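With one protein chain held back, the other chains of the complex are shown just where they sit.
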Amino acid sequence: MKSVTKYLTFHVEKRFKLVNITPEIEKIVQGSKISEGLCLVNSMHITSSIFINDDERGLHADFERWLEKLSPHLPIKQYLHNDTGEDNADAHLKRQMMGREAVIAITNGKLDFGPWEQIFYGEFDGCRNKRVLVKIIGE
Amino acid sequence: MKSVTKYLTFHVEKRFKLVNITPEIEKIVQGSKISEGLCLVNSMHITSSIFINDDERGLHADFERWLEKLSPHLPIKQYLHNDTGEDNADAHLKRQMMGREAVIAITNGKLDFGPWEQIFYGEFDGCRNKRVLVKIIGE
Partner (left out) sequence: MKSVTKYLTFHVEKRFKLVNITPEIEKIVQGSKISEGLCLVNSMHITSSIFINDDERGLHADFERWLEKLSPHLPIKQYLHNDTGEDNADAHLKRQMMGREAVIAITNGKLDFGPWEQIFYGEFDGCRNKRVLVKIIGE
């Protein structure tokens, strides 16, 4: 069994943004020389997500409005967590809706994806450095 | 390390349906001859889900009503994504709530499940062919 571990750092200049990171993950898979295995991609932070969906600008605006409706940022004081001095309780909730991680099959040395699957980093409390872990095991 | 990769195709004749696919996955696990490992099952499409829950008809109706309440299909025009000509923006949201994938332990050659765990394919934008990936790695 072989394994490869990589860390990516993102610094998003807005509170909320969805970033397509598929090319970065593809590059790591190619460099791993692993042809059959599993690739874990997870946010190492708890106010951001890794998820797989469509790369369509309108849909991303829909995601933002939907997440804001179900787990609103304002008013700050509706959340006990924000009594600690934070203002990001909503980002912890949004991250639960969108998920922490994706586990992706590697087949014939490539991410084994359907036609529209793309990997996104979902930032819900931006303007700071955050890391994403990529771990591949296989042969 | 051994690995097995299979693709299942589903064609559901309704917009919304939850299908118990546990027997299909069990068959693949048995055929794999892998006794200890991990089994990834994921939708290859972005308007459907793989998830694990209970096979109870009333609960499935509850899921549908609940998903429809939190991410309604109508009105179509409330979603920017639907300006592209699609009418399935809500299915992208429902898929986030129910998840893309399940990772299941294989122990002694079987899915290592609790008493009520069953694997479902959740279709939220049906009436077309869609694929599910099963990838097993182990020994």
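For clarity, chains are labelled A and B in written order, and residue numbers in each chain start from 1.
The definition used in the following text is that contacts are C-beta pairs under 8 Å (C-beta built on N, C-alpha and C of every residue); 3 or more make two chains touch, one makes a residue touch a chain.
Everything quoted here is computed from the prediction, not taken from an experiment.
**Q** What chain A residues would touch the chain not displayed?
**A** Residue positions of chain A that touch the missing chain: 1, 3, 5, 38, 40, 42-46, 70-71, 79-84, 89, 92-93, 95-97, 99-101, 103, 131, 133, 135, 137.
**Q** When the complex is taken as a whole, what residues of chain B touch the one chain not shown?
**A** Contact residues on chain B toward the absent chain are 1, 36-38, 51-54, 56-59, 61-63, 66, 70, 97-99, 102-105, 107, 112-117, 137-139.
To be clear about the criterion, only the chains that are shown with their structure count from here on.
**Q** Cα centroid separation between chain A and chain B, in whole Å?
**A** 20
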